[in-house]
Structures are given as structure tokens and as C-alpha cells.
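Working notes for the structure below.
Complex shown without one protein chain; remaining protein chains in place.
What follows is chain A.
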Amino acid sequence: MIELQHVTKIYPTSPRPALDDVSMQIDKGEFVFLIGSSGSGKSTFLRMLLKEENPTTGVIKVNDKNLGTMSKWQVPKLRRTMGCVFQDFRLLRNKTVAENVAFALEVINKPSRTIKRVVPEVLEMVGLDGKENRLPGELSGGEQQRVAIARAFVNRPLVLLADEPTGNLDPETSQDIMLLLERINRTGTTVVMATHDYHIVDSMRRRVIELNDGILSRDQSRGVYGLGR
């Protein structure tokens, strides 16, 4: 599903590589935690999977497609197979819950019949039925993140990338969000989640990939956040 072969990323402004000779493979349907301190290369990793950035050297394959040889015109197609969730939700403030979710389908030209059908379905799945017409400003942080997850999932992506999705939420709400991500994972969607939240990592016991100054320092199935914590 996702494969990195000797991937190195060097930013011209920094003497140290953001990612240093990283190789790994993530299979379809896996749930992977990506951990490491700030600046360890987690965000760079996620951005390269989306082809927002290209590696300096090495090969990245997503869904058996080599991102390095992919033309500019194919990038939107790649991104349609991936959903993204962020710490800061990134909702459109002037659109309602339902409009925010529908937006993701409208801009990739889905027929309005389909949109009318799938948006209520996915809102129900994330537990927001009845709040379709609220604006993001009227929702709690946890609810806003549910809208963001609904938007990321509504097109049934193969991969869901989450960049510290619980970073702005209290522990209880974080737990709810994790249950939701698990549920999405059970539908067969691969989930890659960058996080600092060791409670979550320790309690879920999923595969853990740790980056340390850009180097892959640990890849452990059913891992915990850190030894001795």
C-alpha cells in the first residue's frame, strides 16, 4: 500500500536531513502510529505521501504507483485516494457542517445526487446527525474534528493520514476520536497517524514507527510510545 525505499529529504535551509534513508512498508488495512519529537520528520513524511513535497533521493510508492515518476496531472487523482485530518481541523468557517463535507465532493466533480446521498451517511457515521446545519464556530473541538474526519472519509479513501488529530482535544474527546478512527480502519482503510499522545499509543497497542532526527529508529508491531514511560 505504502512503500518507502531509502527516502532522504534535505531542505536547502537546514544542514541536517529531515528524513535520512528511511525504508518501510505499510500494508493495506494497517493502523500505524508515527511518533517522534517535534522536528523529527513526521510531517515531512506525511507531506511526501501526498506528493506535496518530493524526496531528495529514494522512491515512494503509494498504491503501487511511484510518486517520483508521477506527472503533475496525476497528483489530484492520487490525492482522491487519500484523506487528511489535521490538528487544527481546517474547516471552512462560513460553510455548515454538511456543506463542509459536501465541498470535498463538489470540487472533485461528484454528481449532486451522490453528494446528497453520501453526506448524511457519513455524518451519521461520525455521530453528527442532527448537526448538519451548524457552523463550525458553533461546535466543540471534538465535533469539529468529527466534521474534518467525515470530510476526509466521505470519498472512501484507501489511506487516511492524520497529523496529530487529537493535539487540540482533551483526553476524553481524544478517546472518542480514536474510536472513530479505529472504526474507519475496520472498513479496510489504512490509517497513518502522527501523534505525541502516548496515552493513546500505549492503550491501542498498534504498530509504532518512531522517527528520531529523521532516522527511522523503531518499527514495532503492537508497540508503546516510549520505553520507561
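Here is the rule we go by: contacts are C-beta pairs under 8 Å (C-beta built on N, C-alpha and C of every residue); 3 or more make two chains touch, one makes a residue touch a chain; residues count from 1.
Here, contacts and distances are computed from a predicted model.
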item: Among "ATP phosphoribosyltransferase regulatory subunit", "Transport permease protein", "Cytochrome c domain-containing protein" or "Cell division protein FtsX", UniProt-listed name of the chain not shown; value: "Cell division protein FtsX"
item: Selected residue (touches chain absent from view) among A:T44, A:Q87, A:N155 or A:T189; value: A:N155
item: Option touching the unshown chain, where A:K28, A:R90 or A:R205 are the choices; value: A:R90
item: Candidates A:I10, A:V59, A:L78 or A:V224 - the one touching the absent chain; value: A:L78
item: Missing-partner contacts on chain A, residue numbers; value: 50, 72-73, 75-84, 90, 92-93, 103-104, 106-109, 112, 151, 155
